[in-house]
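See below for the structure under consideration.
A single protein chain has been removed from this complex, and every other one stays in its place.
All chains are identified by letter, namely A and B, in their written order; residue positions are counted from 1 within each chain.
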Amino acid sequence: MLVETRNLSRSFGGLQAVRSLDFSMDAGEVRSIIGPNGAGKTTLASLISGRLSPDKGSIRFSGKEVTSLPAWQRVRLGIAYTFQITSIYPALSVFENVAIAAQLRMQLRQPSDAASLTRSVDEIVVECLGRAGLSIDPRQKAGETAYGHQRLLEIAMGLALRPLLLILDEPTQGLSDGETEVFKSLIREIRQSTTILLIEHNVPVVTSLSDRITVMNQGAILAEGAPDEIQRNEAVQTAYLGRV
Amino acid sequence: MKAIAGKKSLLLHAAVIVVLFGLQFVLPEYHHLTATRIMVLAVFAMGFNVLFGYTGLLSLGHAMFFATGLYAAGLTVYHLQWGVVSAFVFAILTGAIVSAAVGAIALRTRGVAFMIVTLMFAQVAYLSTLHFTTYTRGDEGLVLPESARSMEWMGLRLNLTDPATRYFIALALLTVCLVITYRLVNGPTGRALIAIRENEERTRMLGYNTFAIKLKAVTISGTLAAAAGAAYALLFAYIGSSFASIQYSIDALLFTLVGGAGTILGPLLGSFMMFYLIDIASNYTAAWLLAAGVVLIFLILYFPRGILGAVRERWIAWLP
Partner (left out) sequence: MDFGPFLFLASLEGLVQSAVLSLTALGLCLVFGVMRVVNVAHGEFYMLGAVLAWWITSLFPVHPAAGFLAALVIGPALVGAIAFCSERLVLKKLDYNPEATIVATIGILYILQQSALLLFGPDARPVQPPLYFRVDFPWFGYSGYKLLVVAMAIVILLASWYVLSRTRAGLVMRATQADGEMARAFGIPVNRVYGWVFAVGAMFAALAAVLIVPIRQAHYLMGLDPLLLSFIVVITGGLGSLRGTIFAAIVIGMSDGIISMFFSPTLAKMTATFLVAMVLVFKPEGLFGIKER
């Protein structure tokens, strides 16, 4: 089990965004969380990544208790998070954006990460830009690149951390159909080395990429299973899919 | 490409030091002394710039760190008859401790609250120089005794009343400070500082302990300011409350903004320009601070990147 939450709750004011949630996923999976707006998807992702702390309950990651760890320490354990609203360094070059992430990985110098012991920050940046399929001039200011490129840049920054778990929050939002196809093949490539948690609205993308899907509604899990099981599930159809 | 840019900027910085070294032989007496003062103040501004220009944290209380160094060096010399070298080292250590402590508290706030908190801490420091007037003689200040006007250093006897010696010491301090900032900014810490300046939340989510890094920035920045303060006290043999006043905090900001926040040489350039501007203005009017006000507004409205910031943007991208 890579991620395991027990009895996880978090509320904002009077609103219970996540209520007594038991969620778990295995290493190597591509898991998606879907659900209507306000179902608590982003809150759950934020709780796992440590951007938010829970009111109740516990989170374990890769066998370790991480509930009370600050976000930056969880990143060092291998949880990378990309924001729903693109969050890059707009005033810095594309290269620098990835270099900031790559530098952290070099500083950790984990024995399991042989590459970080033998290679330079620059080499890792070039490799990650390549893997993310970013073929633009790396000296360009990140804020001046196209929106689709900025989303890919975020993923490249995530890859540079060489995470065990990559959490992608609404990655296809605002992408064109062509860009979404590029994104799908990118995910298929990344999953060779990393477990992926997708928060996603786009049902066709989710069904074609995921091993398993978790459906959330009103802060709780409504259903969980393989894509075809979920599509057949009546509760899900009434609550979320309606009759799309 | 990167290596060439690195070499070019290294050469530029070396050239600046060489020019400053050469300057002392051609400058007339008055400007010679002024240049000495400016170099010490530039160290103060460069320390300020580590925090403001590179980390994006605007402290309105940097006079507190300058005064920490000033008083730590001056008071130990005056009251305890310490030697110049040990007083200087003591002042730097005190500066490091004070800035780390202030940083640990003030960094719990962000944005505007950080500015106000640093302003208030500095005001407390200023008021305490007035309150403990038995030791500091408040506004009137203290003139350091004759015994502190020379130092013994590695078998070398340096006379601190000699202008050439003072110029040389100020230049040496500036050079050391330049090397420290240059290495800091171009190393991994510099990259992390800039990352925090540009997007702190993102940096945290890339696994950086942003609080610890900001604390490091405050400490380095405060220690450099304290070193400048200590040098000022020891070179010019006077300490007084006015050095702790809000005026000096604003000066650091002004020098940095003029020259270009977030450039290594900016504060040095800004110190030279503003010092002379104010010097000239004060020949004409008692209201010479008017110039400071006008320049501040002009800069923030039309020229927020300062001189070297604009140069970097338009012409020489490799300028660090």
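Worth a mention:
One rule holds in what follows: contacts are C-beta pairs under 8 Å (C-beta built on N, C-alpha and C of every residue); 3 or more make two chains touch, one makes a residue touch a chain.
Since the model is a prediction, treat every value here as computed from it, not as a measurement.
Shown chains touched by the undisplayed chain in the intact complex: B. Residue-wise, the contact with the chain that is not shown comes from B:Leu253, picked out of B:Val98, B:Met151, B:Ala231 or B:Leu253.
Among B:Ala15, B:Leu93 or B:Leu130, the one in contact with the hidden chain is B:Leu130. Contact between chain B and the unshown chain involves residues 58, 60, 105-106, 108-109, 111-113, 115-117, 120-121, 123-124, 127-128, 130-131, 246, 250, 253, 257, 285-290, 292-297, 300-301, 304.
We take it that only the chains that are shown with their structure count from here on.
Separating the CA-averaged centres of chain A and chain B is a span of 43 Å. The touching residues of chain B, counted against chain A in their complex, run 188, 191-192, 194-195, 198-199, 201-210. Chain A makes touch with chain B in their complex at residues 49, 51, 70-73, 75-76, 81, 83, 87-92, 96, 99-101, 103-104, 107-108, 157, 161.
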